[in-house]
Each structure stands twice: as structure tokens, then as C-alpha cells.
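With one protein chain removed, the remaining protein chains of the complex are shown where they sit.
By letter and in written order, the chains are A, B and C; residue numbering begins at 1 in each of them.
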Amino acid sequence: MRFAVATFPGSNCDLDCVHAVEDVLGAPVSTVWHQQTDLDEFDAIILPGGFSYGDYLRTGALARFSPVMESVVAAAKQGKLVIGICNGFQILCEVGLLPGALMANDHLQFRCATPELVVENADTPFTQDYQSGEQIQIPIAHGEGNYYCDEQTLQELEENRQILFRYNSENPNGSTAGIAGIINRAGNVLGMMPHPERAIVDWMGSADGAKIFTSMLRNWEER
Amino acid sequence: MVYSLPTEPSPEQVREQSLYREMGLADDEYEQIIGHLGRLPNWTEVGVYSVMWSEHCSYKNSKPLLRKFPTEGPRVLQGPGEGAGVIDIGDGQAVVFKIESHNHPSAVEPFQGAATGVGGIIRDVFSMGARPVALLNSLRFGSLDNNRVKYLFEHVVAGIAHYGNCIGIPTVGGEVVFDQSYEGNPLVNAMCVGLLSHDQLQKGIASGVGNLVVYVGASTGRDGIHGATFASVELSEESEEKRSAVQVGDPFMEKLLLEACMEMVEQELLVGIQDMGAAGLTCSSAEMAAKGTCGMELNLDRVPQRETNMSPYEIMLSESQERMLLVIEEQNLARIEAICKKWGLQSAVIGQVTKGDRYQVYQKGECVADIPVMTLVDDAPIYHREEKIPAYYTEMKEINDTDQLEGHNPESLFEQLIQSPNLASKRWVYQQYDHMVGTSTAVLPGSDAAVVVVRGTDKALAMSTDGNSRYVYLNPEQGGRIAVAEAARNVVCAGAEPLGVTDCLNFGSPENPDIYWQLSKAIDGMSAACHTLKTPIVGGNVSLYNESGDQAIYPTPVVGMVGLIEQRAHITTQTWKGAGEQIYLLGETLAELGGSELQYVVTGQVSGQPPVLDLEKEKSLQTGLLAMIRQGIVTAAHDLAEGGIALALAESCMDSGLGAEITLSSPHSHVTALFSESQSRVLVSVKKSDMEKLEQLAAKYQIPCTRIGEVIEQEKLLIEVNGEEVIGRSIPDIKQLWEGAIPCKMKASLTN
Amino acid sequence: MYKAIITVTLKESVLDPQGVAVKGSLHSLGFTTVQDVRIGKQLEVTIDTAEREQAQQQTEEFCQKLLANPVIENYRYQLEEMN
Partner (left out) sequence: MYKAIITVTLKESVLDPQGVAVKGSLHSLGFTTVQDVRIGKQLEVTIDTAEREQAQQQTEEFCQKLLANPVIENYRYQLEEMN
């Protein structure tokens, strides 16, 4: 399984994601410059965290027009696995692969911490190595992770079990329904504010993020 | 003859009306310039000299004192003088680090002032060819009961967070202190740590006649003109007028600049590289030429400009951020341009290296400055200021009023201390910093020192910033020693061998003999400690004139220490690991409450003498502790600092989910036993089975070593002194007070 | 040459935490008559065209495409001729 990690100007978790794929899966992974348009050789695409285009105007708003995004949209349509982490999640919402929007944290501060999450749905390509209801710890680091969508969208997300992760006790950003990560209707595009690549070995404080990567690999192998 | 713009004061007017004074030049300095040039300088030239001879660039007031610092050691690859110091960590790798102040800009525009301070120090590190891996800071504010202070604190922290988070370098540690003396003059010091392989070490040097001078990065605007001199004057109503001295930072641009420069370094395309920081284009180009003892010619028409009709003076002195100056061989130009293009950066060839010693600047075909380059750097004036023992020092020394601290209920003192903003949890601060980006942070903020692993090796770096200015005020020499010793101790507690120091000397006006004495003595103390602990000073920064009204800040040397952890298995934190583990105190508790946090909290003052630091004892403590850690027997180690043993014990409990049961026996009072701030002390915990080993090692290194209790399952802190129970509190309760103190203060109103 | 002055605001239905915070600060500074604060962005975009029509059309287009996110924001603008 070949992974691509897109690098936008201002991405800063791209190498962290590369290292996570290498360290957890030992799978081939390369960074892809935002101007590259050919993603055919890859089976999965990671949109990493950071501040693409400085987060100017709105988070993700400028990056979504990068040439690589057309190919990401196409890859998603083909059913390839796409995961957007933090800034990547924001880009996926802006480009319309995921519903809703990410707004400034309700307390208006940047927040770096390791909250507890609940895995709400373990029947997806990204979570199949977890148990539904499992409590896990994955760090967050964002100023704009306050997920917003209207009532109807929320209802759809709930009904279709598209909410994969919720903040467990304390909501660190004011996110609607405590949402930390959602998946698209088709089940192959995940956006999440927490950073699984920051929780892959014990010395990091938690290794709970590794199963996202192992789930993706197992899902691909079983296809 | 050099050209003068008709819109600017003529050379004669500059002289007749003493206009050079507005730029911070003294009369005799101006006369020296005339001597160097053999004619009257024009407006631009006066500007160039004024920034090059400012304290910030020339250290004219501090140089004679700075020479006292030990700067050499077997591992030092680059000492003071370049963008940052460089120390070998083995395997062909080196650590690069530097601290710098941004006090004055932060006082008037806290968010951008602090943000651009971070941006500047990052450029200093990557201009050495190193990849920045961590940021730290050291902050000082007035009392949080003041609304203006709250505003400054909130915005400084947000500004630091903004820059570091956006560029993607983790902010892993630092310190914040609140004290009345900083009310009108907050301190914002930022430190950056980077890694490089030896063969990638770059220097800020121009050489090779005909080589090109290339400008990369953001356009030049009229912002920040005279920032370097601004940094060296007292804050007054007048600085309100120098408003444009504050710039807006663009961390996004700096990220692009960083990545582009890293590519240039990897491809070995550079002869020299230097950040355009304080004094902008002037300082970077003149210093590079002076270092290479060559001339330089600059054409200002080619400098990318954000505003129209900028004068040579404005272009030369602008401190617009996120700019780099390169010297390259012409054959590499195309590759440099390609890299810039990839990263969306503009670049421009703005000049070349010339034979001889002239620093010549052209605009629109006219020569607008023509200066012998060495006079800008080597001939900067140096002042040996007068020093005098201040009256307050002699008075304070005699006062011994720590008796007033006795007789209070120890538990209520403990409760007060734990909520003092100086000792309370700084989570409110560091949770705003991305301290994990880069996935290398092994010890997060909240322990004695932060630890960042070195990917691809089993090594890690420990780092800390420290400085207690009350101690320095009461006794600059002791205070200077303590600053270095504490920083080193913090790093040792994390399992590291201290490697070296970068320091930031934040003081008042050196023209005041009392203050010059403080500076001189503090440097003596720091030097002695660096000498004994074998931690050379490889870089630093001086920030003088930190005064408001006629009130100077406490003398505040800040020490940034970096240490090397040989194996990740040695990484140690302050948190208890398991019930039943035995708690030891290494070191000795004396009756030392002068300048303590307890004294300040109870009396609102500091007086007397600070703790005494015996360097030999400190050295054996650190060597012994490191040996214990390397033998794998230490499960937790925590430095004793402000608040004494009581606070240290509480901190080790906080995140452990465990408690501690402690029995102290002391020849002193309860209050002294609990809150004395005696130096050279560390708490450690070991498994029962390792007690003997620990005691043997302590004996071997001649460290006083007392078993004082054990870690318990119950989340309680129970302390008995001489058979009397003095503290008995539940950890969740005290944790709530400890973590709530700063957020609670910050809820109330803010105003700029 | 035209200047488009564009205001992007959060939709009424979306909570504006920044507005709430500023209101809180104003109250504690003693401005208790302040009833409500809403915070938006203002963009001044200079467009090099002689035709109002074209300026208008472009402004409309880039507001929709880029400057506002319709999930949470509204926009309005005004065109000024410059000389």
C-alpha cells in the first residue's frame, strides 16, 4: 500500500505523517508537492496538519485551490482512502469532500493538549482495529477546531454513523456534538482534528493513534 | 562625493542641528564618524552608523564585561559572534541555540512584538544551516492584578504561540515570572534550538570578489525603522512616537524562507548567509563584509520594496521581517532562483562583493553611502562605565527579617504559595503552544526541562530557561551563579549532561553606576558557574535600558541551557512513577528565605540575602545525580527551586495519580524546613530495591542524602516535620488551586 | 480602477465567540450599555478595470468562490470608483 502525504506551502506535519507511516506500517510513503496533479501511483492520501497558506482568510480556504486538490477529489471519488488531519480536515471541508466547517475554538485560544476521545464507529476503513466505544488518547493542537454544521447535517451524520470520534468528557473547542472526526457518506474520506501521528509510540505519551494507520493498511489488504 | 536627497537634512544641517542625537548618537560618536569619513556624513550614513553602533549591534556598553564569560570547550564548534552558538553532540551532529530579547516592541504591541521576537530567533538558528527543532521563552510581567499587565501577558503569549505554531516548531518550555518591577517594562526573551550536521554549518561572511549579494524573502517596507536603537533606549512617552518601530510578523513567509534556505544549505549553494534582523539590510551586509574583510557594493533599486519612494535611509534601516541576505557564487544563481521560485519567494541580486574595504550603496545611479566597512564594526565605541556598590545592597544585606515569616500556619502558607502566579501551574500558557509538532517531544512542558529526541539516533536533548531576578537584585554575584546552576540542574534532572549556555542579559541603564555594578557582578557569578559546571556560553543577547519612569527592572539574566541525553532510556521526569517508591532529598536545607517566593507572598517585599550557591557542591550534586540516572535507578527527579521542598513535592504528585508521605527532621523551624530555597537540592525517587545503590552513589559523590518518605497509592500529600503533622492535603484539591490560579486571574477585564 | 469593499460576517444563526468575548471585555471596562457585538472581516480589493460591470461580476465571483464560506458566512460589498 503506497501512501502520499500532500505538502502545501505552510504544511508542517507532513514529515510527521511520513514518519508515522514508516514507523507504524513500514509502508512506502512519499510527500507530494501541492502542484503535483498525478496521484495514480498512490493508494491512500494524507492531508497533513499545519498552516497551509498561513491559515490566512480561513483555514484551508486557500489550500483547497492548490492543483493537487483536484486529484485528491478525483481519488476520493475512485474510493481511495483519504485522511485529513487538523489542517487537512479543514481543507476537506472547504473543498466539499466533507460537510460542515471548522470555526475558531469557542475560547478563542489555540489549544494543545491530549484529550480523551471515544471511538464512535469501529466499522470503517480507518477504525476497524479499534472497538466501538473504546476510549483513546490522541493529541490536539489547533486554534480552529470547532466543528460546525446545521441541524439537518448533524442528523445525517448521526444517522449514517459518520461521526467516528467524539471528545469524551471535556470539549476542548466548542465543537458541535463534541465531534472530533467525521467520515464522508461513502466511508473513504476521514477528517479529524486530533493528530494520530503524534500518538504512535509510548514515549510520545500515547500510542493510541497507531491503529488508524494499521486499520487503513488492513482494510486495503482485505479489499 | 556622496549624494544627499533634497528631501533629507543636509550633512551640514545634521551637524548644526545635532540631528544625529535623534538617532541615538552622542556628540563624540558623531565626531568620530567625521574622522572615519574625512568629511561630514550624509543622512543615510549617519543612520547606518547609528544602528551599527547601537548597543543592540555593537554591545558598546557590555563588551568589556562579556569578555569575562568562558566561551570555549572541547565540544564548542562555534562560540559567540555568529547567529547562534554551535556545540558538538557526536556522530557528526551538532546542536545550535540562541536566546534573544524583544522587550521593547512587546511593551507597545505585545502580540506582534512577541511574535516577531520568535521569528527573529528562528532565523538566527536556520541561518547557521540548522533545522530548528524547539523553541523556549522566558517572560516577565508586573502583577496580574493590573489590567494592562493582563493584556500584555495575554497578547505576548498569544503572539509567541501564533508564530511558533504556524511555522511548525514546537514551543517546549520556558518560564513566566510576575513581579512588580516589570510593571512598566515586561521582558520577552525567546530561544530557539536547532540541529545540524557539521558539514552544513554556515557562516555570516562575505568573501570572493565578484560574488553576488542576494536578497531573499519579504519585501522591504517602512516598518521597524530604528528598531535596533529603539531596543536600546528607555521606554518613555517618546517611544510612543517611534511607533512604526513595531512590525507585523508573517510566520507563513518564514516557513517558506526556512524550507528554501534548508534546500540551499543541503545543495551547498552558499558562501555566506545572514538574517536581516536588527538594523536590517545595514547590519547583515556590513557585518558579512567586515567578517570577510572585503568591500561590498549594494544597489538599492534592486531591493524588493513594498512601498513607493523609499529613501536610501529607509531601505537601509528598515527592519521588515522574514528576509535573508546571501552571498553566492554567480554560477549558483540559477539554482538559488529555482529554489526560491519553488517556495514562492522573491529573490533579487542586490549587489556584489568588492575588493578593498569600501561599503558603497547606490540608488538611482547616485552613491548614497560610502563608508570604510571596518569602521562600522571594529571601530564601534566601547564604554567602560563606572560601577558603584548601590546603597540598597549595603542596606539589604544587613536586614534579616525572615523572622516575620515564622509563626504562620504552614498549611495556609502552602496554600497561598501554590496559588501564587509564580508557582502556580503554567498550563494556561503552554497549552496555547503547539509543543508536539515535529513528533520529537518526549518530555512536554511542565517538568524541570523539556526533552526532544534526535530522530535516527538514541539521543535526546534536554533544555530549560531559568533566572531568578530577586536573587540577582539582592546579590548579583550569587544570583548569577544560581541562574546558571539551576538551569543546569534542571537539565540534569531530565537525564542530560549540560552542554552549554545561551544567555540574555536584561538590565536597566548601564549609565547608572548601580546598574552597571549589577551587570558586572552578575556576569562574574554566571562566569564562575559556567566555568565550574563546564558549560561555556556560546551565544547570547544584551538588552539594556529596561526602565520605565526612572524605575529599572530587577537585573534579570536569563540562562538558556541545553543538555545531551545519551540514551533515551535515561530520560527522567519529575512525576512519581509507582507507590512504594522511596523519596530522597539530595542536598542540604539551610535557613535561606531571603528573596524567596514565600517572603514576597507574605510581605510583598524582598530583602536580606539570597541562598548561597557553593559551586563545588553543585558540581558534585549534578555529577552524582547524572550517574544515578545513568545507572537506571532514578524513577523521578525534581529540582528544588522557588517554594522549596513543599512545592517540589506537590509538583511531583500533580500528574502522577499518586501521593507522598513525608517525614522531615530539621534543626530549623517548620517554615524553613518546608519553604527554604537552599540551592543544590534535588528530590529523587527510587524503587525499594535500589535504595542501597542510591545511598552508595550519594556517598561516593559526597552528596548529602536523606530518605524523607515514600510514594503512596492515596492521592494525598502528607508532610510531618519533627514529628508534627504540618501539611495534609488531597492532591486533586491542591491541583485545582494550582491549575486554577492563573486562569482565574485572566478571566477579569483586559485593556490595551 | 475600482475598489470593492467587502464585508464577510458570520451568519446570524452561528455563534460568534469573538463577539461575545469583546462584549464581555467592554462590559468589564464599564461600557455596560453595549448590547451586542458581532465581528466580521472587511476586505478592500483593488481591481484594475475601467468597467464597473466587470468589477462587479468579478467581485461577486470571488466572494462566492473564495472569500466567504457559505456554510457559516454571508458577504456583502460595495464598489467605489477610484482615480
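The criterion applied here is as follows: a contact is a pair of C-beta atoms (placed from the backbone, for glycine too) under 8 Å apart; a residue touches a chain by one contact, two chains touch by 3 or more.
This one's a predicted model, so the numbers in the text were calculated from it and none came from an experiment.
Participant: Which of B:E8, B:E109 or B:E720 touches the chain that is not shown?
Facilitator: B:E109
Participant: Per the definition of touch given earlier, which of B:L135, B:A218 or B:L505 contacts the omitted chain?
Facilitator: Reading the full complex, the residue touching the unseen chain is B:A218.
Participant: Which residues does chain A use to touch the chain missing from this display?
Facilitator: Spelled out for chain A, the touching residues are 53-54, 56-57, 62, 65.
Participant: In the whole complex, what residues of chain B lie against the chain that is missing from view?
Facilitator: Those residues of chain B that touch the unshown chain are 108-109, 112, 218, 221-223, 243-244, 246-250, 252-253, 306-307, 320-321, 344, 750-752.
Participant: For the chain that got dropped from the picture, name the residues of chain C it touches.
Facilitator: The list for chain C reads 1, 7, 9, 19, 22, 25-26, 29, 31, 33-49, 54, 58, 61-62, 65-67.
In this text, only the chains that are shown with their structure count from here on.
Participant: Using mean CA coordinates as chain centres, what's the gap between chain A and chain B in Å?
Facilitator: Computed value for the inter-centroid distance: 36 Å.
Participant: Could you state the distance in Å from the CA-based centre of chain A to that of chain C?
Facilitator: Between these chains, centre-to-centre, one finds 30 Å.
Participant: Between chain B and chain C, what distance separates the C-alpha centroids? Give it in angstrom.
Facilitator: Taking the mean C-alpha position of each chain, the two centres sit 40 Å apart.
Participant: Touching two or more other chains, which residues of chain C qualify?
Facilitator: none
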